[in-house]
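Note that one protein chain of the assembly has been removed; the remaining protein chains are unaltered in position.
== chain A ==
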Amino acid sequence: MSNTIGNCRLGVDIGGTFTDVVTVRDGRLHVAKTPSTPEAPDEGVMDGVTKSQNDVGFRSNAVGFFAHGTTVATNAVLERDWAETALITTDGFRDVLEIGRQARPDIYDFDVREPVPIVERDRRFEITERLDERGRVETPLEESTVDAVAAELAASNIDSVAISLLFSFENDEHERRIRDRLQNAGVDVSYSLSSEVLPEIREYERTLATSLNAALKPVMDTYIGRLESSIDDRGIPATMQIMQSNGGIIGAERARQRPINTLLSGPAAGVQGAAHVAALDGIDDVLTMDMGGTSCDVSMVRDGDPLVSTEVEVGDYPIGVPMISVHTIGAGGGSIAWIDDGDALRVGPRSAGAVPGPVCYGRGGDEPTVTDAQLLLGRLDPDAFLADELEADVDRVEAVIEERIAGPLDMGLEAAAQGILDVANANMERALRVVSVERGYDPREFGLVAFGGAGPLHAGALAAELDIPRVLVPRTAGVLSALGLLITDLIHDFSTSMVRRLPDVSPSELESVFAGFERDGYERLAGEGRDDDEIELERSVDLRYVGQSFELTIPLSNGDVTAETLEDAAERFHGRHERRYGHASPSAPLELVTVRLRARGLVDTPDLVASETDGCADEAIRQQRDVVYDGTVYETNVYDRDRLPVDASFDGPAIVEGGESTVVIRPEQHATVDEYGSIIVETDQ
């Protein structure tokens, strides 16, 4: 292997509150949490590394692998805090970036706003040139129009330039000539070309991705530069890897060029971590739910791989690059319960957040939240709040729920608390259903992996409602993202649109496109330390029926493209279309739209050693408490997660505390601990 320098692997994930550092040495996993430092996130990273070094006791030069999930690009988008950027387009098309797809974001809300354009109109310039749909020059590039733009840019404070011309995915010559001419004219900024960032058909999506990439480049460059020098100063020999939104990592150098590919860096790592722990138990199809204080992220893993989509939105913007498909619902532990003017009990989307937080945090919160309801029903331990230097004030929680919910609705206190949970669960159940149905799947065929602080509190009830047979709560629920970083391959995705009817596609032309991608893939991965035998290539094409406007990605076999390869692909397309959409038309003509290659540099995943606790489940019982389930009080065993041995097996009702979250096992459910320390909750049939 190429990782011979050190035996220590580090995964670092920056969250809103904490920066998590996961260390794996000799198969043993260690987790360090330090406060995040939003003003200079790299400082929080180095604090976490220091804490790990102190806890685990390793020297800097023992670090042979360093992977990082970063929120720098995401935060820049959410806060619109990015570089001064200009955009260059074909004559007549500078407004495409702002018009978008002409739909308004909300149908009934008269106050709704359109997203702020990434580049404002006075910084969008037009160039005289035009290609046709096959990339043939229809209007030659008029260089005087480029020179005019150069003069304007030279006199401005622009840091970054995006160039996005019509049909540049068929022919990138005009985009390159414009960049070269601007550079020669002394416009010394960073450049992003649409033919490089997202060479795919649909000008709005391509122009948006290119503009966003341009706006983020200087931001990412500064951040990675600072972090790399800190790592160097520390004497860590590993080159930094960055998690991308598509579920693979890339070298930091590449991330500087393509910050757009890191927008969902953190969540993607979480889903990868969840897929990994589920696969260890032989569960390849899972829904994942990461529920925190304000929201719940839901995604889907099929055959061990997270589903990837090119239609994910970040902030107000639809991002056309492949990303792990994460659906966010406004339901978290801090979601506020309220009664609307039709007398229905509602939960969220408003959240008490971290400050003031739920009533039980005692930080001045005076509106009842989901967490307060959990506390009142006995699922959370009032004493546990002390660990976070918070004093749970149960009397105050009771008073608030009585005053705001139970009293007005003329209900008992517990019925009101249970009602808050039922309504919150109904919202999440609806989201989980629609997320699966949209893809053509039935949630009953999936397992559910629950993580984040609040996920394991709700997962059992959701699984029961959705008839999901198994819930898996990983041992490292709170740091799954950091773990995900350690088990993920290096991935470089290449693509270009080539819209042709299938019979018009020349196998040799297609082969040469793939060959070009493969050369680049080998080159990049070699630069990132992969040997040839650690590289896998996955070819695919996006096909559709002629006249339709959506495509399916169909994998191709490796080896030279022949007429037979294309026939094979067509056959697979009909099969997949039938499964996904319920019908197929084998006699209808097909069209090639986009050619894709994924170059994968394999990473040897650490073998995790099972925990060494022995004894039986009963010995892990910490206390017994009254817990209310659906209106009935049960005397419930409360287990200490750290003392639960492998293969422990016990019936609900039960509560398991520890491992950064609380697991609720309902009366009709049964729990076991697998050899990796995950808790598996199954509903008795």
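Just so it is clear, contacts are C-beta pairs under 8 Å (C-beta built on N, C-alpha and C of every residue); 3 or more make two chains touch, one makes a residue touch a chain; residues count from 1.
In this text, contacts and distances are computed from a predicted model.
Name the absent chain as its UniProt record does, using one of the following: "Sugar ABC transporter permease", "AAA-like domain protein", "Hydantoinase B/oxoprolinase family protein" or "DNA double-strand break repair protein Mre11".
Missing chain, UniProt protein name: "Hydantoinase B/oxoprolinase family protein".
From the list A:E438, A:E509, A:D560 or A:D647, pick the residue that touches the absent chain.
Considering the complete complex, A:E438 is the one touching the chain left out.
Identify the residue among A:D122, A:D303 or A:D395 that touches the chain left out of the display.
A:D122
Of A:V423, A:V479 or A:A569, which one is in contact with the hidden chain?
From the options A:V423, A:V479 or A:A569, the contact with the absent chain belongs to A:V423.
Of the residues listed, A:S229, A:Q548 or A:Q623, which one is in contact with the missing chain?
A:Q548
If I consider the whole complex, including the chain that's not displayed, which of A:R94, A:R258, A:R404 or A:H492 touches that chain?
Here the residue in touch with the unshown chain is A:R94.
Check the options A:D81, A:E133 or A:D147 and report the residue that touches the missing chain.
A:E133
Which parts of chain A face the unshown chain closely enough to count as touching?
That gives, for chain A, the contact residues 92-96, 98-99, 101-104, 106-114, 120-122, 132-133, 166-167, 201-205, 339-346, 409, 411-412, 414-415, 418-419, 422-423, 426-427, 429-430, 433-434, 437-440, 499, 547-550, 580-583, 585, 626, 628, 630-633.
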